[in-house]
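Only one protein chain is missing; all other protein chains are in place.
Let's turn to chain A:
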Amino acid sequence: MYKTNDLILRTTTSLIAFILLGFAVYLLLAGHNSPGGGFIGGLVTAAAIVLMYMAYGINLIDKIIPINYRTLALIGLLIAVLTGVGSFLFNEPFLSQTFGYFHFPFFGEIELATAMIFDVGVYFTVVGVTITIILNIANDQ
């Protein structure tokens, strides 16, 4: 087996992965008022991580991103459930959502909704499940 040279792929990956991660965060935060949301943001993040795996191999990326993706999916589900349970603290039905306007020193007035936390849970779950599936298939002999 001859040794291949992946210089172009690796250089473009280090550029494109950053753009992909930024786009994923944009999609996650824009989901309230425009297309986007936790699901598609998680898929784009998974795409960025899979691109890094394709360019650099499993061993190196496992050293750079030491995350157990099964635990990540579990944490996401836990966040989503806890946002639902948290509404019991205010004597509201399960999964009630609310929002408020807050003033930040640099950004000005921003509307913050608790649905965002649920979306973050969806995001982590989608990232964890997708990467788990792909890495398990890739590790198969």
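Rule of thumb we're sticking to: a residue touches a chain if its C-beta (ideal position, glycine included) is under 8 Å from a C-beta of that chain, and two chains touch if they have at least 3 such contacts; residues count from 1.
Assume contacts and distances are computed from a predicted model.
Of the candidates "Multisubunit sodium/proton antiporter, MrpF subunit", "Sulfur dehydrogenase subunit SoxC", "HEAT repeat-containing protein" or "Light-independent protochlorophyllide reductase subunit N", the chain left out of this view carries the UniProt protein name "Multisubunit sodium/proton antiporter, MrpF subunit". Residues of chain A that touch the chain left out of the display are 4, 9, 16, 20, 23, 27, 34-36, 40, 44, 47, 50-51, 53-54, 56-60, 134-135, 138-139.
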